[in-house]
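Before any comments, here is the structure.
All protein chains of the complex are present and in place, except for one that has been dropped.
Which chain is which? They are A, B and C, in the order written, and residues in each are numbered from 1.
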Amino acid sequence: MEHTIFILALPLLSFLILALAGMKLPHKVAGTIGTLSLATVTVLAYVTAAQYFGAGRGADGLFPTLVPYNFTWLPLTESLQIEMGIMLDPISVMMLMVISTVSLMVHIYSFGYMKGEKGFQRYYAFLSLFTFSMLGLVVATNIFQMYIFWELVGVSSYLLIGFYYTKKAAIAASKKAFIVTRFADLFFLVGILFYGYYAGTFSFEPDVRLLFSAGIVIPVALGLMFIGGAGKSAMFPLHIWLPDAMEGPTPVSALIHAATMVVAGVYLVARMFPIFIEFAPQVLHIIAYVGAFTALYAAVVACAQTDIKRVLAFSTISQIAFMMVALGVCTSDDPHAGGLGYMASMFHLFTHAMFKGLLFLGAGAIIHAVHSNERDCMGGLRKYMPVTHITFLIACLAIAGIFPFSGFFSKDEILTACYSYAPMMEVFMSGVAGLTAFYMFRLYFLIFWGKSYYESQLALFEKGRIEKKPHTPHEAPAAMLIPMVILAAISCLAGFIPFGEFITANGEAYEIHLNTGVAISSTLLAIIGIATATIMYMKGQNKVTLTMKVRSKKFIQAAYHRFYMDELWLFVTKKVIFRGISRPIAWFDKHAIDAFMDLLGSATQTFARQIRTFQSGNIQSYCIWFLHGVMILALILIFLV
Amino acid sequence: MIPAEYYLVLAALLFFIGVFGFFTRRNLLGVLISTELVLNAVDINFAVFNAYYFPEHLEGFFFTMFAIGIAASETAVAIAIILNVYRNMRTIRLKELKKLKF
Amino acid sequence: MELNTLTIIFIGLSLLMVAAALLAVTTRNIMRATTYLLFVLFGTAGLYFILHYTFLGAVQVTVYAGGIIVLFVFAALLIGKGTRDLTHTSILRYTAGFTAAITGLALTVYLIFTHQFPEVQHPVSVVPMKLIGHTMMGVEKYNFVLPFEVVSVLLLACMVGALLIARKR
Partner (left out) sequence: MNILNLFIVIPLIMLLALWASRNLRQTRSVMVVGSSLLLLLAIYLTTDFIAQRGAGADAEFLYAASWQWYAPMNICYSIGVDGISVAMILLSAIIVFTGTFASWRLQPMTKEFFLWYVLLSLGVFGFFISTDLFTMFMFYETALIPMYLLIGVWGSGRKEYSAMKLTLMLMGGSAFLLMGILGIYFGSGATTMNIMEIAALANIPVNVQYIFFPIIFLGFGVLGALFPFHTWSPDGHASAPTSVSMLHAGVLMKLGGYGCFRVAMYLLPQAANDLAWIFIILTTISVVYGALSAISQTDLKYINAYSSVSHCGLVLFALLMMTRTSCTGAILQMLSHGLMTALFFALIGMIYGRTHTRDIHELSGLMKIMPFLSVGYIIAGLANLGLPGFSGFVAEMTIFVGSFEQPDIFHRTVTIIACTSIVITAVYILRVVGKILYGECRNEHHLALSDATWDERFTVICLIICVAGLGIAPMWVSNLIDGGVGNIFTILHP
């Protein structure tokens, strides 16, 4: 497994080349460097996976945890040290595949999407940086390495969201994304510090006795770490950065904000899962409730969005919440007895990465075609973009959980896991799944069906109402279509991967079997959702939709504004922190502390000016003072001494 | 025989009247006049101490004499300065003489 | 203390001197102040006579009353009319000076009456001129030839200095 080092080294190398010399390279060369290195990484990742899983299980029936590289990067205390290395176990190998696949797709796709953009080389440099950091994150041998790459991932996300750095919204979004996740990372860091102190190590396999003796601190530490994960994975109420992050180029949204980085939180919880389940099952359940609420919240909000990327963003939030729920409902690490969620979560992570990546790439193709994010500018596109249409439909079916697309299988496992934890949870999550189907198909119909915006514009143009001839939507170039088709194929087929064979909570093989009741009920709900969407949106705005809109105007308004969460955060940051704390502190510094120092200065000066008049050169006053002094001295000497 | 204390009290009175004048005068000549009073009072004391307590030697006597001499020279110089100041500044009021101040 | 001629003269002189001194420091007119100073100086000469220091009295009259006052008068006359009037001082300065003077006076008087002076030895009579001459020019202990010379040099220096300062340039 020595070649794994190249999985990390190549993207880093290509980042360095592109960052240092990129501006001088032609676009094509820069893109090729990035893509080639990523292709090699992908091949290596698959080779690694083949070797790893091909080697089979060890004597104990588990896949071994391999650590081909590990060295001490920075010794801190006698016991604690930051190590850097590569660790291979089932989930990290799976993540390697996911990341390299999606990343490669995005690299290829970007050739078409970003063609001719200014800063093309920079874009590829950042992509390489991101891929490097994300890969480093998943193969981390210890929590601190994870944190380091976690930060790097955050910064590459920041750079990529702010890629269009002349756009105001992009600047604000990138800043917001970084600061919100940084805020969450603070908790992550504190959690790590607690964990490190009590476990005596940063590694994922601490001395259990030490953890037992630490008592309540470990659940607290794990909870804090989860907050960090919630920040990256956009759990309520730290989700606010993700919709705004859609200001970045769409392929970036596909890679970072749909497939890979945002699931880092899930990955973190999965990574720490043995410790969670052993020492803090209650924290896991809190995670489940947070996840369930987030799933519902995001699904509802997604129904009311008009910007197609925002819809996808909220759908991402909702789907990640599904994964969190799946992890949270685990009650043991045995997949047969309450530990199914772990596998389900990882499975969903895998399938979701594919179909959500596909959705974003499709959205990118559409945006590329109509030059807008707003669904009002779309409609009736199926004629113009057949391939995009088909792949998008596949992705929608997958996310809605329709047999035999991959989403069906993974979502079904999640719901089964929920059911084994609490039937109510299952009902609730199935409802959210139905809602998912609804809003995805709403989106689908609004884009591809209904009245064509282009045609209506064209009609207006011909009548002479508008001056500019509207831009004809066109199918995307091959560089964009190929990745979409590949991902669509994976989305179709991934469900049949015997996932339980490879990844389970305790490492033992688990054969996925469908829980028929759950499967049927969830499929039914999904179909209901799709049907509703079909009725409401297939033929454009019809009566039902309009009455619904009028009836629940307030609610829709609130959902459109994401239930005013952004306004709340804005209030907290702008009004409370900036105006309420920072300004007063700056004022206090200037007018109290600094003024006090100035006062010392001016008091000295004033005093000096006052006593200067004593030194007036006027002998008479000298004498008066002298005589008074003499008198006082004389009186003292005569009467007191 | 007049008691020595009478002379001393008189001298003290003169002395402090001189001091008072020295403080309150606003004019160089006035200040100088007050100084003369002070000197005078001291002269009286010298003479009285000599005459009453140590008549065998003439120390007080001579001190007074020298003091008178010195007072004379001092006054001469002082008045010369005052005249000079007046010639340059056209005033001898203390308030207005502040060219050397600060 | 019996009330004899000498005493009466002393009291008269004292009253004159104190009154003249007070006027000398308070009057506004510089010429008057000089005149009052003259009275004080004459009074002092009188005191010297009472003490039988006739030579001293004579010196006082000639040098002080004769010389110095003349200088004052000349100065007062040379300096223009405008500056001759003495202006008021500030009330603060006035009180400060007054309290200082009064306190000092009180303290001094207190000391005079509480201090143990040595036994009073009655003076013989008028100091003979011969003795004065010897003492002034003598070189033994309690003789003053050196201070005499110093004073004479000083006087010379003052004379030259005063001329130098006051001469027109």
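The rule is simple: a residue touches a chain if its C-beta (ideal position, glycine included) is under 8 Å from a C-beta of that chain, and two chains touch if they have at least 3 such contacts.
None of the values given here were measured: they were computed from a predicted structure.
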Where the missing chain makes contact, among the chains that are shown: A
Residue of A:V67, A:L193, A:L393 or A:I482 in touch with the missing chain, whole complex considered: A:L193
Touching residue (missing chain; options A:R57, A:K115 or A:R182): A:R182
Per the touch definition above, residue among A:I581, A:A603 or A:L635 touching the missing chain: A:I581
Touching the absent chain when the full complex is considered, from A:F63, A:Y109, A:F149 or A:F236: A:F149
Absent-chain interface as seen on subunit A, which is shown: 72-77, 80, 82, 144, 148-149, 151-152, 155, 158, 162, 165-166, 168, 171-172, 174-175, 178-179, 182-183, 185-186, 189-190, 193-194, 196-197, 577-578, 581-583, 585-586, 589, 593-594, 596-598, 601
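As a working rule, only the chains that are shown with their structure count from here on.
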Separation of mean Cα positions, subunit B and subunit A [Å, integer]: 98
Averaged-CA centre spacing for the pair subunit C and subunit B, given as whole angstrom: 7
Shared interface positions of subunit B, touching two or more other chains: 19, 22-23, 25
Per-residue overlap in subunit A, given as positions that touch at least 2 other chains: 620, 624, 627
Touch list for subunit B against partner subunit C, complex: 1-10, 12-27, 29-30, 32-34, 36-37, 40, 43-44, 47-48, 51-59, 61-62, 64-66, 68-77, 79-84, 86-87, 90-93, 95
In the complex with subunit B, residue positions of subunit A that touch it: 612, 615-618, 620, 623-624, 627
Residue ranges of subunit B in contact with subunit A within the complex: 19, 22-23, 25, 31, 94, 98, 100-102
